[in-house]
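A protein chain is absent from this complex, but the other protein chains hold their places.
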Amino acid sequence: MHQYLFLIPALPLAGFLLLSLGGRHLSRKIIAWIGVGSVSAAAIFTIILGLQFLQAPPPEGSYTQTLWQWMSTENFSCAINLRVDALSLVFLFIITFVGALIHIYSSAFMRHDRDYARFFASMNLFVCAMLLLVLADNLVLMYLGWEGVGLCSYLLIGFWYETPANCHAANKAFYVTRIGDTAMAIGLFLLFKELGTLNIPEILQQAPQHFTAASPNITLIALLLLAGGMGKSAQLPLQTWLPDAMAGPSPVSALIHAATMVTAGVYLIARMHVVFQLSPVAMDVTAIVGALTLFIAGCSALVQTDIKRILAYSTISQIGYMFLALGVGAWSAAIFHFFTHAFFKALLFLAAGAIIESLHHEHDIFKMGGLRKKMPLVFWTFLAGAAALAALPLISAGFFSKDQILWYAWSAGNGSPMLWFVALAGAFITAFYTTRLMIVVFWGEMKTHIGEYPGRAMTIPLVILAILSVIAGFIEWPHNMVHLTLFSDLVQKVLPATMLQDDLPEEIVFQIIAAATALFGVYTGYVFYQGNKALIEEWKQSSALMQIRNFLFKGWAFDQLYDALFVRPFKFLTRINKSDLFDKLYNGIALVSRRLNQLFSISQNGSLRWYIVGVLIGIIFILTLQLML
Amino acid sequence: MTVMQHVWIVLGVLFVLLNIGAGLIWVERRMLALWQDRLGPNRAGPLGILIVLADTLKLFFKEDWVPPFADKWVFIIAPAIVVASVLMSFVVIPFAPGIVVADLNVGLLFFLAMSSIGVYSIVLGGWASNNKYALLGALRGASQMIAYEVFMGLSLMGVVMMTGSFKLTDIVEAQRDMWFFIKQPIGLVIFFIAGIAETHRLPFDIPEAESELIAGYHAEYSGMKFGMFFIGEYLGITLISAMTATIFFGGWLGPEFLPGWVWFFTKTFAFILFFILLRASLPRPRYDQLMEYGWKILLPLVLANVMITGAVLLWLKG
Amino acid sequence: MSFYNSQAVLIVAAILFVLGLIGVLTRKNIIFILISIEVMLNAAGLAFVAAGSRWGQPDGQVMFLFILAMAASEVSVGLALVMQTYHQHKTLDAEKLRALRD
Partner (left out) sequence: MPLLFYTSSVIAILATIMVITRYHPIHALLYLVVSFLAVAMIFLSLGAPFVAVLEVILYAGAIIVLLIFVVMMLNLGTDTATQEKQWLQPKVWIGPSLLALVLLSEMVILLMQGDNADMQVTPVEIKQVSISLYKEYIIALELAGFLLMAGIVGAAHIGKHKKKHLHRFLQEENLDAENKKMKQVEETVNN
């Protein structure tokens, strides 16, 4: 089977080529078939491959397929090699399977759009690039996929390019992630300079021998790679692009800005775990960044009114959990949270998209309301997703993964009570804003008329994702309950096991605290938005609270901060630098050449005969020379 | 061969051709009448054969008029070119073994060269007349003849490849076993169609089309100048018929009981009759239809013919 | 039996070439310029064929074939340009078509 590995990225690529070259001439039905079909076929291949992988794991832990030599110089060669191990397999499954569901959903969601073919072409290209990213066996190829997904993200955020705001959002996403990408590229250069190879297995093998632990070199490399991951995964301080990226269509938000692309940073760090393990500083930074991000983004999500922005901030916050887990060394917990998060966050985005479309493109949650009775299917699926997000104990996938992270935040080798506390606060906030979202959107009275109900192509993915959001967690139970650890068994083949500290409190205590926090968050949300609504009105009178609210609403005013810190000084510098001495020099050169041009252009009079006479005189000159000599 | 023999051959060929050209006046009228179920010329002489003489006399004695608005010298040269170029083409045709004016080793190309010179008579005649209809006829004639010359040349290339020579006697000799019309049916058909277009005979008489252009490029001509065009056309028919017979139907080859030249003339005459039959039976296509037919159907077909012939030859060779 | 030699042929070619050159230089009408260019090309071809004949090699004739191909494409494109020029500027005077002057 693994000799057909190349088909998994090749199919979406073929779909992209077909649609981008011939999409103009195809009917919508055929476009949908090509767009959905290519990804679905890739998903089927992935599932077959995955089953085979699980039944008979390859002895060396991975399948490798060499396609061709990409470039080769004296001391650097780079092949297009695809490699699947347990880590890539998890990502592969999420990308193709969730991707296929989202494609099915989009075939209905985008049905009225003028650029149907362009949408599917970009989506297919995205899937191809993302698959390349996770399948690459060297960092150069991975960087190709990395930039490819960035490009597709840019294209899809700005999909409705007639609105200037969307273009700004796309540009912003592009610029901000570029900062991280540049850092990552520098990191790759350094890595190559040190090790002389960019092949991932070779790096993982050679790094421990080459570097002494905690040496400045390895710390620098790890931090640069981390910066790349922070850019792509919207972590502090490069998180500002993601909320604006919600300008794209909802399926795009679901696929790119929730399930797959934004977790590329998690993948990168997990992939390079050996490098990070060698540098305690980088591990600490990762954990702190994750903790701060999850808290800050969670606070912002508390006060947003745009349904997609709430979800966007919650995505940032959830990825913050993953980074926290990575930082404390809980590798498999991070990947497990990625696994469950992909299902429930994609579900939430898709359901939000269905609601938005039904309500005539209304984004403001306070103009929704009462949808519980009108759209029961959306309600129940949204509820499943929200429960997972809020990590309701035992009945949701989110609980199992988040609980693991909370436990490791304290107990893992790098963990500390401080991190645990921040993560716990984040869990409370998450539960709180999730409840707020549910209550405001689905309870209360109807405020907007429902235009049309979602069709079957949109509801079936919702149902599948909702089921997965509930049951996906059951494959990995906490150690002290059921002894079922399918997921970590799988991932353990690639990622090291988590080291635990000595003399810890009982794990069950943490679990109870975490469950209680989530339930308390839900209860608080219920009190504020359903039980005692007057409280909020009362708070709105206080200007101090309103200021805090606005501060949070703007996402802790990071945009303004960057504007003051970077944009304005840069503009100022360019302004004062506009006409200096060098300019005069260059102008002088230009002036001289223009004068010379005027002088010589007299001979350039446009008369054919004049030119021929010139040629003739030249020939006569040469012949005369020949005669004289 | 002595010089005198050459002279005799030249004179003989000229004599025969000019008489055929003149005689075709009568043949065409009688045959057209036959196919259209009427009598045709039947007053002067037996079966009206003296009409040839009467027509010739008429042409000779009509006023030889040059319009004042015409370009005099070009106007006069034009009709001569057609007769001259067609007669020059006969130089390379072998009538019988040994009876050929000049057996050039580029004979076939020489024939093509002369037929391309023939275009000038139409173009110059139409232009020098300084008349709208004549100019239109000349434009049509030029584009038609240039276009069909391409297919004519290409259609013969299959035969040339099989023979390995441009020499017409070689081509005839190569047909001892089998005439080329069996091996080159597409070449034959296209050559004949192009031949009709080259001689601008019906149904491809678009440059002169009476019903739309009066008489096209020779509208202003009269007297013997018109006669030259007239005789040039009949000579052209004879030329194409003779070439068809030579290249595709074995030239002088035939059963032994008759001498070679009889076979040659019999075959040629059959094709002349076919020309006349075409005139009697087919309508004239539109100008654009003609061009489209040439460039979009004949050209790909003839190129395919050349390629397939070459491929088969290479395959047979091993 | 030969009374003429390679020089004579080449001199004829040179004369023809220079005549064509004079035509290009003195005429203003684009059509005449094209005609004169044809004369020059033909003279060049003559020189090639003469050279090929001088050594009994086919190369000269091959070169002539290339000149022929070049002349044919040059004339077709050139004439198309002439027609467009005439339609747009209503003149064939090469001296008036000086839009390319600086």
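Residue numbering begins at 1 within each chain, and the chains themselves are lettered A, B and C in the order written.
Throughout what follows, contacts are C-beta pairs under 8 Å (C-beta built on N, C-alpha and C of every residue); 3 or more make two chains touch, one makes a residue touch a chain.
Here the structure is a predicted model, which means the values were calculated and not measured.
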Of B:20, B:82 or B:124, the one touching the omitted chain in the full complex: B:124
Which residue of B:51, B:142, B:171 or B:213 touches the chain not shown here: B:142
Chain not shown, touching residues in chain C: 1-12, 14-16, 18-23, 25-29, 31-32, 34-36, 38-39, 42, 45-46, 49-50, 52-62, 64-66, 68-77, 79-84, 86-87, 92-93
Hidden partner chain, residues of chain A it touches: 609, 613, 616-617, 619-620, 623-624, 626-627
Contact set of chain B toward the excluded chain (per top definition): 71, 74, 77, 104-106, 109-110, 112-114, 116-117, 119-120, 123-124, 126-127, 130, 135, 138-139, 142-143, 146, 149, 153, 166
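Keep this in mind: only the chains that are shown with their structure count from here on.
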Rounded Å distance between chain B and chain C, as computed from the means of their C-alpha atoms: 33
Approximate Å spacing (C-alpha centroids) for the pair chain A, chain C: 67
In the complex, chain A residues that touch chain C: 597, 601, 604-609, 612-613, 616
Sites on chain C touched by chain A in the complex: 21, 24-26, 28, 33, 94-95, 97-102
